[in-house]
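Yeah, one chain of the complex is gone here, protein chain that is, but the others are all in their spots.
Residue numbering begins at 1 within each chain, and the chains themselves are lettered A and B in the order written.
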Amino acid sequence: MFGLNRVRFIARDKLSKKRSVGISLLSLLLAFLTSGVMFLFTNVDPVQAYVNLFGAFSNYALLSEAIVRAIPIMFVALGLTIAYKANFISIGGEGQIYVGGIIMTGLVIWQLDSNLIPQAVFIPIAIIMVFFGTGLWGVIPAILKAKVGVNEVLTTLMMNYVAQIFSNFLVIGPWKDPEGHGFPLSKEFPAYARLGLIPGTTINVGILLGVFAALLCYVILSKTKFGFEVKVVGGSYQAARYAGISYTKVVCLGMLMSAGFAGLAGMNILSGVTGKLRPDFSPGYGYTAIIVAWLCNLNPIISIFGSIFFGGLLVGGEVLQASMNISVGVTNVFQALMLIFTLSGEFFKRYKIVWRSD
Amino acid sequence: MEEPLIEMVNIVKTFPGIVANDHTNFTLHRGEIHALLGENGAGKTTLMNILYGIYKMDSGVIKVKGKIVNINSPKDAIRFGIGMVHQNFKLIPAHTVVENVILGSEKNRVILDLKKAAREVQALSVSYGLPINPKTEVWKLSMGERQRVEILKLLYRRVEVMILDEPTSVLTPQEKKELFSSLKEMAEAGNGIIFITHKLDEVFEISNKVTVLRKGKTVASKLTKETSKSELANLMIGRPVLFELEKKDVSKGRAVLEVVELSTAEGSGEMTLKNISFEVREGEIVGVAGIAGNGQKELVEALTGLRHVDYGKVIVLGKDLTNHSPKTFFEHGVAYIPEERFGVGAVPGLSVAENLILKAYRYSPFSNKVFIKHKEVEAFSKSLVEQFEIATTSINSPVKFLSGGNIQKVVLARELSSIKGKGAKVIIAMYPTRGLDVGATEYVRRLFLKMREAGSGVLLISEELDELLSVCDRIFVMHEGRIVGEAEAGKADVERIGLMMAGIKVS
Partner (left out) sequence: MEFGTIITTILMLTVQEGSILLFATLGEIFTERSGILNLGLEGMMIIGALTSFTIVYTTGNYLLAVLLAITASLMLSLVHAFASISLRVNQTVSGLAITILGLGLSSFLGRPLALSRARVEPIPAIPIPILKDIPIVGSAFFNQNIIVYLSYILAFLVWFILFKTNFGLNVRSVGENPSMADSLGINVFAIRYISTAVGGALCGLSGALLILGYYPSWYDGITLGRGWIAVALVIFSSWNPLYAIAGAYFFGMMGTLNSTFQSIGFYAIPADFFRMLPYTLTILVLTIFSYTKSKKKFGVPAALGQPYSRES
């Protein structure tokens, strides 16, 4: 670091699990403290604020709501995990949510007109169509990167906007419910196109699908040939070539899955929660999922819990707003601080500080 | 006599496990074009990197014009009037010649006067015979022209000592002529030129003084006109020490690798292969000698599916595999131990076990159509770790925590075990003992001898002649993309090989 001549950073040659966990916890603690300071600074009682923010975890009803929020986050986070393992930095989760929603709504509208799909199998068929349809959307930036070398961060970001604008256009225009009194909403999805609630709870069955997806993702990444290829590609492009692994194939198939899962998130929001297409139906879940995937160390199983934690934060934020009149934006602050401290913590996992005595 | 421009006295520089400069001495006078000659690893580039401030010496004295100096960075070196043109140009392709030349110069004011700078660059280029258009963007320039920009960068900063590291490797014959005449002009103007090379021809073409380094020591420093090519070749190579290795007599079988008239087309800045033909038989170790950068990398890539060839054939075990994919090559029994063990041969973030099945994962018994069978992988890995004595705490530790020698063992273990039932019949190894300690080096060499006894054919590319002479049955020498000569290891005339490596034509 320039300016400090006494301090040097030396790369570590091993990292004990204890130290690694320790650094992660320290990062979390710093996030807590910093937002605590922010609360004090604005005349808010930090203790009370934290109690409310994490209240979701003490209350059954709130916890259920947290899980409902967690489902789409989970799907996208799983998708991103696959992409990031292959070192493909996609930030297209948000757009993929919209594409999934578009495909689902389109399917419903078509079905309402033509009635060709038997109602009993409508949801399974929808899942397949949403998955592969959004998957194709996701393959575009993959091909552009593999064949032409276009930076995937920028392409996936741009595509998010295209998807969101298109989705809003559809719901304000051609897909607006003619009997909807002019509100920009699509026709209500019929019951067979809805994800029902788990009996006795307010949680839609999407959670089961989500957990299944997480297990599937885990199996794919750690037990299949493809998962192995993803790891090699993510580790070193040259080594992959040397080992006879096709970068194009891995990245395209990986993004197919990545976008497919994220598309299911969109389907879940429409079929499981809102029941119809609305403008801007994703409150930034695609971006929250990036943080979740990263903080959960690209582990699909941990992402289940990470998503629920973040879902709880979102709910807690609303509680905070209702009870203490604090903006929900505070959850974003907390998330961002966690991310920043954790990222910085990564540095200390790779290097240790050495004081020079000369 | 006039005092020397540069005096380097008793320079010592070590890296972990290697002494790069062992009390090396070097002196440069004004008007000299001084060739610094030696094999790879002799210490020439290290010595010059010390003079240019890129490395810090462990001990020794450097004097510039009689005064003792401390050179801690290239900026310091330039301030003392010393400049270096590296083999890999440090230029910014998107910027113009002028922008590259003046970057970071102390002559720059807040608002750049690009016109004035362009005029100065133009003047320098004319007076030293380095034709260039200052306003062109560097990406448009040929390698020879880019080299001129590097030289102009130094002339602009009024250096008096110019170090050139293997400058002719990227030039056409015409550009080489122009470079040499510019260098003569610079020397006549009172500067000192240091010319790092391994090509004996050039020593006699351009230099008036030559210093030979071998294994980090200065072995000779003479006026060029007072020596001969064979004397220099001998000094460069010395008497190699043959390792005590048991090399049994093994009968040679059929050819496992046949290379027929292999050639590649011109690429920018890359060595082209010119009509390479040779074969490797069962039970034979064939060595490829030569200074790195003479086409060995390109050859090896062509033999493993990583590079396209435009003409000629690569035949493995009787099958023509020219221009097939890497996968096809290793499925036909070609094992490849690459130069970069860390990053290509082994993936740093993956575990030992995962690296051991890097290629084999897709075949049974390690996987079926979709899944990897971890039990088989584990058993296989454990047996390889034992067999090859790989020092690791567990087969699941990331390979990046292993020592260099053990990483190489992982690569060897993987490459030499069978894929799809076919053992490694053809083994191509590139600088396999580079950077390894004595124990690991010996292990690797014995391993190749064992494979040879078992009937495989080995193609060994190495910079160390002693290694080649101890291990190989035959050696051929590569220079500038062609095979310039062959020798039987037992009856090898070292001097002859040295001359060939340095590009001198011998019968």
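Here is the rule we use: a residue touches a chain if its C-beta (ideal position, glycine included) is under 8 Å from a C-beta of that chain, and two chains touch if they have at least 3 such contacts.
Note that this is a predicted model, so its numbers are computed, not measured.
The chain that is not drawn here is touched, among residues A:23, A:66, A:91 or A:239, by A:91. When the full complex is taken into account, the listed residue touching the unshown chain is B:91, out of B:5, B:28, B:71 or B:91. Among the residues B:104, B:131, B:318 or B:365, only B:104 touches the chain that is left out of the figure.
Which of B:56, B:75 or B:450 touches the hidden chain is settled by the complete complex: it is B:75. The set of chain B residues touching the chain not shown comprises 54, 73-75, 90-95, 99, 102-104, 108-112, 114, 137, 139. Interface residues of chain A facing the missing partner chain: 1-2, 38, 42, 89, 91, 144, 148-151, 153-155, 157-159, 161-162, 165-166, 168-169, 172-173, 287, 290-291, 294, 325-337, 339-340, 343-344, 346-347.
Here is the rule we use: only the chains that are shown with their structure count from here on.
Chain centres here are Cα means. That of chain A falls 47 Å from that of chain B. Every residue of chain A that touches chain B in the complex is listed here, in rising order: 13-14, 223-228, 231-232, 234-236, 238-239, 241-244. Those residues of chain B lying in contact with chain A across their complex are 306, 325-327, 330, 336, 338, 340, 343-350, 354, 358-359, 361-362, 367, 370-372, 374, 401.
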